[in-house]
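Every protein chain except one is present and positioned as in the full complex.
Chain lettering (A, B and C) follows the sequence in which the chains are written, and residue indices restart at 1 in each chain.
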Amino acid sequence: MAEIVLQNITKKFSHVVALNDVSLCVRSGEFMVLLGPTGAGKTTTLRVIAGLEKQDEGQILFDGNDVSTHTPADRDVAFVFQQYSLYPTMSVYDNLAFPLRSPLRKMAEADIKARVQQVAELLRITHLLERKTARLSGGEMQRVSIGRAIVRRPRAFLMDEPLSNLDAKLREALRIELKHIQKTQSSTTLFVTHDQIEALTMADRIGVLFEGKLIQVGTPTDIYDRPTTTFVAQLVGTPRINLHKASRDNGTLHIMNSEVSLPMPPDTTAHLPPTFTLGIRPEDVKITPTGALAGQVVLIEPLGVETVVHIRAGHQTLLSVVPGMTTLKLHEEVRFDVERERLHFFNSDGARIL
Amino acid sequence: MATIELIQVEKKFGANYAVKPMDLTIRDGEFLVLLGPSGCGKTTTLRMISGLESVTAGCIKLNGRDVTWIHPSQRDIAFVFQFFALYPHMTVRDNIAFPLQAQQVPRAEVNRRVDEVVKLLQIEHLLNSRPGALSSGDQQRVSLARALVRRPAAFLMDEPLGALDADYRETMRAEIKRLHIDQHATSVYVTHDQIEAMAMGDRIVVMSAAMVQQVGTPAEVYYDPANLFVARFIGSPGMNLIRGQYEQGQFIFPRGDRYTVPANWRPALDKALNGAGEVILGFRPESGKVEVQQTDNLIKAEVYASDMHGGFSMLHLDVGAPNVVHIRANRDTDFLMGERVHFGLDPAMVRFFHPQSELAIRREEN
Amino acid sequence: MAVTAQALSSSAPRRRHMSDASLVRLFIIPTLILLILWNVFPLFYSLYLSFTNYSAIANKAPEWVGFANYTAILSRPSFWNSFITTGVYAILSVSLQTVLGFGLALLLRQKFWGSGIITTMTLVPMMLSPVVVGMFWKLIYNPSYGIFNYLLNPLDPRAATDMLRFPNTAMLAVVIVDVWMWTPFVMLLCLSGLSAIPDYLYEAAAIDRASAWFQFRRITLPQVAPLLMIAILFRTIEALKSFDLMMGLTGGGPGNATETVSIQLYRLAFQGQFATGRASALAYIVLIIVISISNVYIRYLNRLRGE
Partner (left out) sequence: MTTTFEQTGPRTPVVESIRVDKLSPRSRLAGRARAIIATVLALISLIPVFWIIRTAFIPLNEVTAIPPKIIFTPSLEGLVGLLTDDRILSESALAAKRNDPNLSFVDRVMLNAGREVVGSSPYASQLVNSVVIAGASTILSVFFGLLSAYAFSRFNIPGAGDLLFFILSTRMLPPVVVTIPIFLMYRSLGLHDTHIGLILLYTVFNLSFSVWLLKGFIDEIPREYEEAALVDGYTRLQAFRKIVLPQALTGIAATTVFCLIFAWNEYAFALMLTSQNARTAPPAIPSILGSGGIEWNTIASGVLIFLIPVVIVTFALRKYLLRGVTFGAIRK
């Protein structure tokens, strides 16, 4: 499987900068996820790698050699589109066989048939082979389009939000299966999504893209525990991270216009500027009778597996998460505390303070 | 405010049922959620309550008054649409003021109530822009304002968060719930997103195939699902469901593992399956726990996949094809693909279902 | 023609197949050549002719006469007469078509059994060849045997008047036929405007107790207006160019009661003394008027498509 390297790729459409000096390395056999809101340039990155778009600046290397001059066909990468992934005028079998029948490959029809059977078994779609693609369900369609990518053993897989049009249950199931297939085939995969759960659960490494710039690259744990900007912090994790303006006066942190003030262990706050942005994940806000802080419950959102409790302290509201169902009542006074060593600090322009 | 009663209400299109005959009472000030996959009849039910859809049979009462055949405008209800339904060529202020103008409310009163509701939803800065120019979140706020300004007896909302971008959804969810707490107005809310239903509903009506599967509080629906559909639909991922044999107090997995059923379940199972027979074991992901050392009553499995979910990890364990179960584990558990592990179940959260009727087997004492 | 294809335009190491840029050139150039040869070149040629006294049948070379042709035409009463005739015809037929077309669209908006067939049936007239339509309406208007008079006054068929013999009734006759042919066009556009209105707007209005008049004025009309504009603009351009229908029905007669500018141009260029130079001048005057209106039309069309 190929290693894909992007070096300072820039791409402009008329006056919009879609990609702004992006450098990224997808190691051979790695499952890399590009995460970002719509319009961040995720799809453009895939299209530039596949050769469907020409980058204005920068090189693209497959296993070290530059493919910028190669046509999509010569780059031998598989592209799974978000929708319209199957040729409507063909049956499932012809869809799977289509890449193998390309003049580039000159494969005998018998070999094609064998290879298609093999992939159909792997994805459990043998019963669909003769069916017209229009009569498939959403889940079956995506399975066949994944099959069409696998059938030709490409150098790499490029997947553009293949699961986003499916309903929630099917998405979960296919996510697990896709990761399982990728691990067993150990195929280099670049997977694009705007859904942070998909990114966290599937990726070996995640690249966060925003307005054409690569903000952070790291393992899911890096991205979740050490977000480099407030944008990354609130992009990952449900419910969203608490971000509040805070100030420091020698040793205790104080969330502005609220009654929350946190005495911190010595010399852990010296490096902080006087005012900064304080980030606290809801699961790090612990409701305990012995909590140092006090607040009032203004909203309870039971989600079954856990419950989100909105605690108002002064004019600020902090979100906290309690496992299972809570016995708390609305407007109840409650005491809570915060995991001191899991706090996040960001300066005024949102960058992380290490 | 209003109590809404549906008595044997049904809706048929030609031969097939959009909504099978159902009885439902929505209490005064309650926030009731109609939850189900697309095409299950939840929207049709809401539209019948609003009068936008005619009833094939049965009767609908609003505060005891029969409104079945009354025109929507005479039902004193407000309807919030998924795609906002704002008049595109009118400013935000005109949109909000419009329902009052239609009822010939004097101009001074109109302005007063509009300003009041605009302050409530903090959309003062949008008043003279066109709906088309607003973000989806703001458009939905204007649509809510237009509903609130009339102070109707009941609020009907058809997937109001469906068309919003992801990052507005969480905030708008809390805002609608907080509005309900302030106004304590009877509300009927339709959604296909089970997280929204759990987070907002005082009670949830789970629907599927034009039928009510279960009516209950979020806790009842989550911990005591009435049938397999509810068990699988509520929770992401849904409840793990494994079909196996039950005999003399033990559940036998397809691969032969034996799990001793908690004592308080034995009488109910013996009675339901008269001694032994096929049964479906159900347990939520968080009720499973991977054990390190081998103690009794554990189930063997291989790791099919494991993934990180931020605050926790999810293990997907193969307990003999075709079953893969999902177990929630804390953050830093890390298993290799195919590694053999064994897990135990929290006795309080174990559930059982009849394989044929798909109904839950109920224990007597609760 | 510098063509940069949006997709990859670099040629592959092994030049086995065409790059996108050359494919685009190959696909577009034939069309452009044909259009230039048969449209642009003739226009320049006739522009040149409009400044000469050339006549197609007199075999003497064209002599430059400057603006003589233009001043001659603009000073001739028959030019202004045909211009006014065309204008009256355009205003009458387009306004009638708009009112009737919009009314029909409102009628056919609610689907009923067979409404598809009915709609298509009403659309048939606009697809027919105008000269042939003119022909058979001539039979219909025939005072003694035509059905028009018979339907008009079935009691005493004798009292028939020959519509086509008197100047003002002739114009009316032509307008009736044009309305008959092109009302469905206006209806079709209005129907598409009406069907694009989302149902939930009317539902919201129903819930807000809006009156039927409000729903029409504030929901239906604004949505249909742009398409109605398109229909009016398109029909105005066609009316200004009308030639086939008049030739089929009245040949521009009686006298020059229904002689549109195009017919006068035809007579000037291809009948009598074949005054090619002068006819080209008249052609250019008409060209400028039509181009300016169609310019508005196409810009409006693009803006609507852009939405």
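Convention: a contact is a pair of C-beta atoms (placed from the backbone, for glycine too) under 8 Å apart; a residue touches a chain by one contact, two chains touch by 3 or more.
Small disclaimer: the values here were computed from a predicted structure and weren't measured.
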item: Options C:68, C:96 or C:126, residue touching the unrepresented chain; value: C:126
item: Missing-chain contacts mapped onto chain A; value: 50-52, 71-73, 75-79, 81, 83-85, 87-89, 98-99, 102-105, 124, 148, 152, 169, 173, 177
item: In chain C, positions touching the absent partner; value: 2-7, 16-18, 20, 23-24, 26-28, 30-32, 34-35, 37-39, 41-43, 45-46, 49, 56, 104, 107-108, 110, 112-116, 118-132, 135-140, 144-147, 150-151, 154, 157, 180, 183-185, 188-189, 191-192, 195-196, 199, 202-203, 206, 227, 230, 234, 237, 240-241, 243-244, 247-248, 251, 262, 265-266, 269-270, 276, 279-280, 283-284, 286-287, 290-291, 294-295, 297-298, 301-302, 304-305
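By definition in this document, only the chains that are shown with their structure count from here on.
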item: Interface ranked first by C-beta contact pairs; value: A-B
item: Chain A and chain C, separation of their C-alpha mean positions in angstrom; value: 56
item: Centre-to-centre distance between chain B and chain A (centres being mean Cα positions), rounded to whole Å; value: 26
item: Chain A residues counted as touching two or more neighbouring chains; value: none
item: Sites on chain A touched by chain B in the complex; value: 37-38, 167-169, 172, 176, 179-180, 183, 194-197, 200-202, 220-221, 224, 236-240, 281, 283, 298-299, 301-305, 308, 310, 321, 323-325, 330
item: Residue ranges of chain C touching chain B (in the complex, touch as defined); value: 198, 200-201, 203-204, 206-211, 214, 218-219, 222
item: Residue ranges of chain B touching chain C (in the complex, touch as defined); value: 50, 52, 71-73, 77-79, 81, 83, 85-90, 98-99, 102-103, 146
